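I'd like to ask you about the structure that follows.
Here the complex is missing a single protein chain, while all its other protein chains stay put.
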Amino acid sequence: MTRLSPWISVGLVLVACGEKKGAGGADTTATAAPAPAAAGPTGGGSITGTVKFSGTAPANPTIDMSEEAACKAKHSGTITDPQVVVNGGNLANAFVYVKSGLPAGATYTAPSTPVVIDQNGCLYAPRVFGIMVGQPLEIRNSDPVLHNIKAVPTANRGFNISQPTEGMKTTRTFDTPEVMVPLECNVHSWMNAHVGVMSHPFFAVSGENGSFSITGLPAGTYEIEAWHEKLGTRTATVTVPEGGAGTAELTFGPAA
Amino acid sequence: MTSLATPVESHVQAHPDNRSFIQKYIFSTDHKIIGIQFLLMSLLFLTVGGMLAMIIRWQLGYPNKPLPGGTVLPETMAPGGVILPEFYTSAVTMHGTIMVFFAIMPLLVGVFGNFLIPLKIGAPDMAFPRINMASFWVAVPAGILMIAGFFVEGGHASAGWTSYAPLSADPEYTGVTAGQRIWCVSLIVLGLSSILGSMNYITTVINMRAPGMTWFRLPLSIWALFITSILVLLAIPILSGAVIMLLFDDVLGTHFFLPAQGGQPLLWQHLFWFFGHPEVYILILPAMGFVSDILSNGARKPIFGYHSMVYALIAIGFLGWIVWGHHMFQSGMNPTLGTSFMISTMLIAVPSAIKVFNWLGTLWGGKIRFHVPMMHALAFVSMFVIGGLSGVFMASTPVDIYIHDTYFIVAHLHYVLFGGSLFAIFGAVTFWYPKMFGRMMNPTLGKIHFVLTFVFYNLVFFPMHQLGLQGHMRRIYDPTIYDFLKPLGGLNRFITISAFLLFASQLLFAYNFIVSWFRGKKAPANPWEDTGLEWTTPSPPPHGNWPATPHVHQPPYEFNSPHVKESDFLPQTQSLDAIPGRSSAGAAH
Amino acid sequence: MAHASHALDRDMMLPPAEAETGSGVYTEKLGMWIFLLSEVMFFTALIGSYLILRVSKPDGWAAPNQILNVPVTAVNTFILICSSVTMVKAYAAAADGNQAKLKLWLVATVLIGATFVGVQVFEYNQLIHHGLVPGGFVAGRELAEAAASGAAFKGGPALPTSGGLYGSTFYTMTGFHGFHVTMGVICMIFVTFKAFQGKYTATDHRGVEVIGLYWHFVDLVWIILFTIVYLI
Partner (left out) sequence: MNPLSWMLPPSASTFAGDIDRLYYLILIITGIAFVVVQVGLVWFLIKYRDRPGRTVHYTHGSVKAEVIWTAVPTVTVVIIGLLSGRVWNQIKGRESVPENALPISILAKQFEWHVTYPGPDGVTGGSDDFTIRNQLHVPVGRAVVMSMTAEDVIHAFNVPAFRLKQDVVPGMTIRAWFQATEPGTYELGCAELCGLGHYRMRAVVTVHAQDEYDQWMRTARQTTAQR
């Protein structure tokens, strides 16, 4: 963990500098879907696209971190909660996944490489991400303060674990597909993250520039859905040729 | 009561013993074996509870430092040896639960209720030997369950030993699902064991006293156990009912203590403390009884004010039912109720004071022998005074506002439960050890153990008063979070070091206990030159206790009676008429 | 001082060993009385909680007959009282040494007790069908719909919007009473077997008297429960 944290800190400082610049922590680009580990059908096809936001983005709430000096020191200026991150009309932190269209009965094996969520500067990084059923979720604490991470799923079994010291790691898994499982910290109520639990590896999260890419798909016509924590969902239908790329553009408006 | 010139031949009680090993030592109906079984089980739990205390102390003294040897604990408790907050709250919960329900309570009631009642009242066994056996074998699965809870997913119950709802009633609040349910089931099962046991004790004391053993010839230990059994009988079902409702809230989705549909969190507290305050006296009354027996023996004098001692016991047993609200002064209960509970609580100090002064009166003008049980009994008196006096602070509602839920309370309750009950237990175990096992414990080791325990005990718990006065809250994982507690770090570390030394000192007791069992000096029938009935039969007593029903002629504490010159004690079975040239006049009290 | 030469010859309903005068009743009977005190406290906890919850939230309860079928339970109450009568008859027969009647009345008590439990199971079934479970009204079932509509229901006022406390207290109290009756029936079957073996005589019929005490206690609890749960 310690190897990563300087970079994450840098990322956080960047975020803090410009309110609309960063998407929080290590969420640099779209989280790459894990390489499919056999079983269900895969292919050379892909879906790429952009998640857009039309209209004026709502202001993100500020966070008063004065009580956590150690966290506050990792930021500068006014700290905001990056709920809606829009860069030039492109929306970051939307979870995009194949909702339907995969062959019936296809099953995919989860990779054993863990997905990492870090608690750094009293924010979650990444803030939105996907994981496969059975894939380990490694929870890290890079802050010298207590965080507890509480999953409040509806279909899965919840957990509520604490990490009182810096550098702690804990691993958990989910056993049922669920979009999305909210993660929260009871000590710092501003801390929120969301994880999409998938039975297949075809999902992505839009990056800073709103782009996403889902690879390894067999040819076919798919319904994809983009989920955003504040703005709801958008769906699109995409046809993917064998070995080619389908494209999609999903546009959110201001929250109703 | 008639005085009998010679011991009367009555029907034979002790029969030839041709039981198999299992009948004799495992599924035994003999009250003495059941008492020893309870003793071994609760000493085991005392050790577990003590280890949990070490975990708690380590975290408070050295927050977030790896526990020495803590790496053996699983990752869900202490990754890398660093104790997790959820494991800390679990440890706090289980330290309380195990010490109260599985160590102190069975040590006082299960062990000595079983062992002493028939032996001291002159009965061959309990009224219901098979129910007695059942009460032990029901407690065993309860204990196994309680230990098993540590190893289930989500960890053990972590809502405190008081299990305040809603924290305990909905797994969402703690993340503990199975552990809390196991806690509930285990306590319900243990409650059944306690009810069976106390029903047995009460029936035995009422119906099975030997001829001549009138109510006011009962030793105070038996009076105390009798009153305690009544408290157990009436209080435990309240706990069972409350815990069942708590379990239903969690498992069946009922709403007793969950406010969403009109349930009341405070209802749990009322039920729990309606049970809980009598429970507090369950944990101290027998200790008072044993100490009275031992003090009188050590001082070689009759107990001072026997009758007022009995009435004080009864008064405490009665008043114990109307003071439960003093645990709830700051709970949001109607403040007017607070005032009435304060008055009743203040009044309960009176019988306690009577007992203390009577113990001092017993020592006054005596000829004090400092044997190991006596040392523990004296420590009990001294420590109980501190625990009792510190209770006055929290009985005063305004002062309680400040010290409620602080370490002052922790200090107070440990002065009563460790300084009080546990010293009495050490005293009672050493006092009746020869009768239980037929061998003496090593007195030198016993004295070293006593001194170390007494010193380290006070070094651990006395400074806790100061912690509390500075506002140190209970059950907090890391006090350094608060600026006003930061200056207390040194004191916390001092307490932690003392606590580890206190724990280490107990190894001496364990060693003495185990080794004496096999290697100890053979015990005579009456090693302490005591007057009680149990000392008139061999150590250990045979199945059936006496060849013939003993007849009682004397009050319980006739030491240095002017009616005998040959020795300084007059056994309860001794008729003055049997001594040439003596009359019974004057001895009857 | 009474000397018993042989344990089997003496009246077992006297104290078992030579002793100081105790309660004046034989040990098993005394033990049962003491045990029943404990039971009183158990039901005090349940009933007391019910009363506290009900008094502090008066709108959380349905009127009699809205949810619970009082006529059926009234009949069931009568059935249980009858079993107390047959129990008394069995005891009288035992004291008279009338073996035939003892067996008859014991069997009758077992059957009537079992009937009571059966009717209670039937009642639970009906209630669950209508939508009352320990957690309250089951969404989508009759009672939940009626409560949600806010309209007058079955000749009474509107049902409480949440049936949580109602279901909680009803099932817990009647359930534990039913559990006690069931335990009583099981013990009664055991006693009946012993009666058929001729173990109870005019001089020693402790088992019959002791189980009778328990049985009357359970009856008494039911009369209290019937009053406070069904009638008010």
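Think of it as A, B and C in the order they're written, each chain with its own count starting at 1.
In this section, a contact is a pair of C-beta atoms (placed from the backbone, for glycine too) under 8 Å apart; a residue touches a chain by one contact, two chains touch by 3 or more.
Nothing here was measured: the structure is a model prediction, and the numbers come from that model.
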Considering the complete complex, which visible chains touch the unshown chain?
A, B
Based on the whole complex, identify which of B:S135, B:S158 or B:S292 touches the chain you can't see.
B:S158
Touching the left-out chain: which of B:M342, B:M441, B:V552 or B:L576?
B:M342
Out of B:V291, B:I386 or B:L422, only one touches the absent chain, namely B:I386
Of the residues in subunit A, which ones touch the absent chain?
61-62, 64, 67, 146, 148, 160, 162, 186-187, 189
Touching residues on subunit B - with respect to the absent chain:
84-86, 88-89, 92, 158-160, 164, 166-167, 173-175, 259-260, 262-266, 299-302, 304-308, 330-332, 334-336, 338-339, 342-343, 346-347, 349-350, 353-354, 356-358, 360-361, 363-370, 378, 381-382, 385-386, 389-390, 392-393, 395-399, 401-402, 404-406, 463, 466-467, 469-471, 473-479, 481-484, 487-488, 490-491, 559-562, 568, 589
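The rule we apply is simple: only the chains that are shown with their structure count from here on.
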Is the chain-to-chain touch network here best called a line, a ring, a star, complete, or other?
line
Most central chain, judged by mean C-alpha position against the global CA mean
B
Relative to subunit B, chain with the most remote C-alpha centre
A
I'd like to verify one number: the distance from the centre of subunit A to the centre of subunit B, where each centre is the average of its C-alpha atoms, in whole angstrom.
55
Here the gap between subunit A and subunit C, centre to centre from mean Cα coordinates and rounded to Å, is 59
Once you find the CA centre of subunit B and the CA centre of subunit C, what distance in Å lies between them?
35
Could you check subunit A for residues that touch two or more other chains and list them?
none
Where in subunit B do residues touch two or more other chains at once?
none
Of subunit A, residues touching subunit B in the complex
146, 148, 150, 158-165, 168-170
Under the touch definition given earlier, write down the residues of subunit B that touch subunit C in their complex.
8, 10-11, 13, 123-124, 127-128, 131, 195, 198-200, 202-203, 206-214, 233-238, 240-242, 244-245, 248-249, 252-256, 260-264, 267, 270-271, 549, 552
Contacts from subunit B onto subunit A in the complex sit at residues 64, 75, 79, 82, 84-86, 172, 174-175, 477-478
